[in-house]
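With one protein chain withheld, the remaining protein chains of the complex are depicted in position.
By letter and in written order, the chains are A, B and C; residue numbering begins at 1 in each of them.
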Amino acid sequence: MHNPYKPYPVRIDDIQIATEDKSLRTFKFVFLDPEDEERFAYKSGQFAELSIPGQGEIPIGIASSPTEKGFVMFTVFRTGKVTSYLHEMKVGDIMGIRGPLGNWYPWDKLEGKNILIIGGGFAFTTLRSSIKMVLDPPNRKKFGKIDVVYGARTPGMLLYKEELMEWEKRDDINIHITVDSTNDPNWKYHTGFVPTITEKVAPPADNDTYAIICGPPIMIKFTQPVLDKLGYEHDHIIMSLENRMKCGIGMCGRCNIGKELVCKDGPVFTLEQLNKTPREY
Amino acid sequence: MSEFEPKIITILCNWCTYGAADLAGVSRFQYPPNIRVIRVPCSGRVSPKMILSAFHNGADGVWISGCHPGDCHYITGNYYARRKFMLLKNFLEYNGIEPGRIHFSWISSAEGVKFAEVARDVVESVRQLGPAKYFIKKELDDNDLCSCLNKSNPDNNLAKNILEEQAA
Amino acid sequence: MTMNINQSDINKKQIDIINQQYTEKIRESAKKVLLEKKVDVVIGFKNGTEPMTTEPCLINKASDADKLIWNEHCRLNLANYVKGRKDKAAVVAKGCDSRNLVNHIIEHQIKRENLYIIGVPCNGMVDKSLNLKELKVEAESDTMQENLDLFPINRDMLQDNCKTCIKRNPVIFDEMIAEPVKEREWTKEEKLKESFESVNKIEAMAESDRWSFFNDMLSSCTRCYACRNACPLCYCPTCFVDESRPQWVGKGTDLIDVRTYHFLRAFHCAGRCTDCGACEAACPMNIKVRLFTKKLDKECFENFGWEAGMSLDERPPLDVYKVNDNANFIR
Partner (left out) sequence: MKIIKIDKKIWSDGVEKSRDSYRLIGPVKDREFHQFRELAKGEQPDMNYKNSRLSPKSIAFPQSETMFIYDLDEKAEEHHIMQDAEKDYSPRAVIGIRPYDAKAFKILDLNFNNSDYQDPYWVNAYNCTTFISLAVNSPDKFDFSTSCATGPFDDSAVDVLLVDYNDSYLAKIMTDKGLAWLNAAGFTTKNGEIDGAVTGVSEAGEDIYEIIEKLKADAESKIRSKISFDKIKEKSILDIFNAPFWEDIAFACLNCGTCTYSCPTCWCFDIQDETNGRKGIRQKNWDSCMTPLFTVHATGHNPRHNDWERTRQRFMHKLKYFQDKYNQGIMCVGCGRCVEQCPANIDIRNICNQMNNGE
């Protein structure tokens, strides 16, 4: 019997400081057993449990794209016991990864559609995975127009800045970067909160346009009315949730919102689905 | 027993006894190497959680030392600590810990000699008692064989007997 | 009416009469303070869903006042239900509840002016495990009511802490629903001997016996934390058992972790515990957890002459010191 609690052993291959305040680091992991990489086949939007023996496990969205081979990547905010420990770990250290877990953004349904991706702060990880996947040449033609609104507090808090700059230059994706504020006189992108920028740049709502939102609760709270105003249907608004998790496989019982388990039935839900559940997230 | 070398967790206040330990060191007063020093700002900072943690993790004894009454860097920290320690010591003993496992002292930063002397006494007293017996976390291992059961100790009905006796 | 009644003389019928009178007075007071808008809510007991059970309840309408009751099964400590409240609350309080209200006030958990204390002179609470023994009758049996009618309340039937109660009447109150009951008068020596008898017995054991006595006593503990949650003293935003950096207590079933939990929980109540017995009343495994807190009560009484919750003007013993406190255990 496959044991879903057993992590695949991995080695830390690379660690990059991701933001100016050093509260986020990006880790690249390599599977000790190359066959585990195949077993770990994932889709953009899924998450995994990072497992550090002696410390515990944490559910983190997968930031690498299935089109990137040879490693999996996660960007982790330092906050609790396990993440603090992880931030102290070094390249070459051995730990575990358990997954992939949860559902993913509905890529089948999104084929042939325009996609508006809205991200805020360090919830941009699975969105980075999504953008990377969509921009992969064999995939790009499957989708319509791609717009991305991504905001952070300051320029230094933007994740994956080099990639953002690259995407900025492309003409098969519209990147709208914004920061809450900056004192950089040369800042040539947007300044302002994500909902405001979304209202300005979002493509018109129609049956062929879907919005994917991932960000802090406050951003989601104020973006949703904007999308309503723009006329986005609730089944066209796709959101990714977070809740405290342990097992990641729908058994331990803590992450539920109503009868849905965020770890297994989610983390991706349409707003239409969420409207029917208690807001316990 | 002669080969037994006790491990003593020693919690010292920064302003007095830690200084005394330093002084004992630079003055080359001999004291046994069995003590592992943890420095805290004040003896008032010491919590019972720390004492039990020391025993969980294999300490054979605990020694806490701070400034003499009236000399606290924070004026009154050790006065409060004194009341707490008295209850703590008595409560530990009530739970079954032997009296010689836990020690308290006031040693000023000028008392390097006293530091070495008390260190020797503490180590000796714990050595006499032998390795710690209580509050030690067990070796971790697969516990399946007992884990399918609700814990129970059918042979030991001590509590029941005593309580019944009390009820009678 | 004065109720100078010797516990052992009270039988079930008398108790019923007292309960009836108390209940009526409590309802009357509750109605009055709600109608006069002296308080926003009244916290008291209502009947439980089974005979000999009660449930703490909150009412905010005078028309609901008739839900309130009083009997010898009102074991839980209602001070536990007022901590942190911001509104004005009336609380039905027996002696020990009032002592815990005093604690709350001096520990700044609640303001005296937000409380209206409906004082209840207490005749003691019946031990809940007696219910099980005496009244574990089969569902088809009609003997239950008979059992209830014949049920005499004597000292043997009281829960342990009530047997050695030092304050049956409320310490502070805004009104009393009956004349105070007689308090037991005893000397310090009598107290040390009788009130702490259970502790004295354990102290008399050999060290290793004490260790195994408590191991055995706690072997059925599931760490449901009912004892902690029923205790009015336990209001830390994060309990030490939930701390993760560092994690002081393991979360498995290791008996050492169980011992550690009970040790630290009791120690945290040192100098604050009123011996209200809510912890034991709540324990689903009927573990005598008061044997821990009672030891610390004894220490505080013996060394500092302290009994918790008896006065609004004195600080608890671990919050104060004397220059000449006992130091003979310190080198």
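Everything that follows uses one rule, which is that a residue touches a chain if its C-beta (ideal position, glycine included) is under 8 Å from a C-beta of that chain, and two chains touch if they have at least 3 such contacts.
None of these values were measured; they are calculated from a predicted model.
Engineer: Write down which of A:P9, A:P106 or A:G192 is the residue touching the left-out chain.
Structural biologist: A:P9
Engineer: Which residue among A:L24, A:A48, A:M73 or A:M95 touches the omitted chain?
Structural biologist: Of the candidates A:L24, A:A48, A:M73 or A:M95, A:M95 is in touch with the missing chain.
Engineer: Which listed residue (A:T26, A:Q55 or A:S130) would be found touching the missing chain in the intact complex?
Structural biologist: In the full complex, the listed residue that touches the missing chain is A:Q55.
Engineer: Where does subunit A touch the missing chain, residue by residue?
Structural biologist: Subunit A touches the chain not shown through residues 1-7, 9, 32, 51, 53-58, 79-80, 83, 93-96, 217, 242-244, 246-247, 249-259, 264, 276-281.
Engineer: Touching the absent chain: which residues on subunit C qualify?
Structural biologist: Residues in contact with the chain left out: 48-50, 53-58, 76, 80-81, 129, 132, 136-140, 220, 222-226, 228-230, 242, 250-254, 281-286.
Everything below uses one rule, namely that only the chains that are shown with their structure count from here on.
Engineer: Return the chains common to the contact lists of subunit B and subunit C.
Structural biologist: A chain counts here if it touches both subunit B and subunit C, and no chain qualifies.
Engineer: Report the most central chain, judged by the distance from each chain's C-alpha mean to the global C-alpha mean.
Structural biologist: Chain closest to the assembly's C-alpha mean: C.
Engineer: What is the distance, in whole Å, between the centres of subunit B and subunit C, each centre taken as the mean of its C-alpha atoms?
Structural biologist: Inter-chain centre distance comes to 33 Å.
Engineer: Rounded to the nearest whole Å, what is the centre-to-centre distance of subunit A and subunit C, using the mean of the C-alpha atoms as each centre?
Structural biologist: Roughly 51 Å separates the two chain centres.
Engineer: Indicate the residues of subunit B shared as contacts by at least two other chains.
Structural biologist: Residue numbers touching two or more other chains: none in subunit B.
Engineer: For subunit C, what residues touch not just one other chain but two or more?
Structural biologist: none
Engineer: Contact residues on subunit C for subunit B in the complex?
Structural biologist: 197-199, 201-203, 207-217, 219-220, 240, 246, 248, 250, 253-257, 259-260, 263-264, 266-267, 270-271, 288, 295-296, 299-300, 303-304, 317-319, 321-323, 325-327, 329-331
Engineer: Please give the residue numbers of subunit C that touch subunit A in the complex, ascending.
Structural biologist: These residues of subunit C touch subunit A: 244-245, 247.
Engineer: Contact residues on subunit A for subunit C in the complex?
Structural biologist: For this pair, the touching residues of subunit A are 80-81, 84.
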